[in-house]
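Working notes, beginning with the structure itself.
With one protein chain removed, the remaining protein chains of the complex are shown where they sit.
Read from first to last, the chains carry the letters A and B; within each, the first residue is number 1.
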Amino acid sequence: MPTPTAKPANYLRTPNGFLLVLHPGDNVLHELEQLAIREKIPSASFTGFGFVHPTFGFWNAAKKEYDPKAFRDTELASMTGSIAWKDDKPALHVHGVVTDKNFTAYGGHLLALEVGTGSVEITIVVHPRRLTREVDECTGAAVLNL
Amino acid sequence: MPTPTAKPANYLRTPNGFLLVLHPGDNVLHELEQLAIREKIPSASFTGFGFVHPTFGFWNAAKKEYDPKAFRDTELASMTGSIAWKDDKPALHVHGVVTDKNFTAYGGHLLALEVGTGSVEITIVVHPRRLTREVDECTGAAVLNL
Partner (left out) sequence: MPTPTAKPANYLRTPNGFLLVLHPGDNVLHELEQLAIREKIPSASFTGFGFVHPTFGFWNAAKKEYDPKAFRDTELASMTGSIAWKDDKPALHVHGVVTDKNFTAYGGHLLALEVGTGSVEITIVVHPRRLTREVDECTGAAVLNL
């Protein structure tokens, strides 16, 4: 008997990695983390696009935290990011550009990203070496260790 | 005797797909569709950049159509998209960010894209599985079926 909570797979294995397709209401960063855990991705780079409700953050060096800003109902014109690990948990770093109904562009460092009334397609290229990330307390940057 | 209308190939086969280089006046979306047909691409993801005359559309849920806006003489700062099939014809989904002479950025869902006084370079990663796309009548989104 199938598990009642089983969802159809939302990704496809490709020769170099994965193609992930997300749907309205999906938490994009959480889905990427779940994929990293399930498929034991050592490290990866990805690009994507779609329709989203994003929250960006700009690092405030004085306060040592991100100043956040949320947008709704925007096209995700581009998303670029990477997957690594920190304390045995997936550690993402993701930037994006979104556009509104006037075609004006906004963007930056993504703190949160929900799929809006559309979809998000993400193409993931897996690298065979496990990489970790360390947050530089001074700059707030999550830097990949090679 | 060569066919008088024969053009030199505008693409290169790579280990993972294709590198497509387009020239002034080329219809970018049409050239991608022609490549998909000629090379029987089952599905693919691509990124690109160049100099363009773009037309973007933002989905108007009330009218169930795209509100379009055309720009001229813009840098294509980024383009992200995918190739799939619908009714045995190539079905593209393409987003982009363009910038004008003041370096201001605009973008979104691309309805049309012509190469301007420059070029457009597109890097295509082919996936071996044939994918279809279905347009959600409600959201206007062209969603990939996995």
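The rule we apply is simple: a residue touches a chain if its C-beta (ideal position, glycine included) is under 8 Å from a C-beta of that chain, and two chains touch if they have at least 3 such contacts.
The structure displayed is predicted, hence computed values, not measured ones.
When the omitted chain is restored, the residue from B:92, B:105 or B:126 that touches it is B:105. In the complete complex, the hidden chain is touched by one of A:10, A:45 or A:132, namely A:45. In the full complex, chain B contacts the hidden chain through residues 8-12, 14-16, 19, 21, 23-24, 47-51, 75-79, 97, 99-101, 103-105, 117-119, 121, 123, 125.
In the full complex, the hidden chain is touched by chain A at residues 16, 43, 45, 47, 56, 58-59, 61, 67, 69, 78, 80-82, 93, 95-97, 105-109, 125, 127-129, 131, 136, 138-141, 143-144, 146.
Criterion: only the chains that are shown with their structure count from here on.
A rotation of 120° superposes the C-alpha trace of chain A on that of chain B, rounded to the nearest 5. Once the centre of each chain is set as its mean CA position, chain A and chain B turn out to be 23 Å apart.
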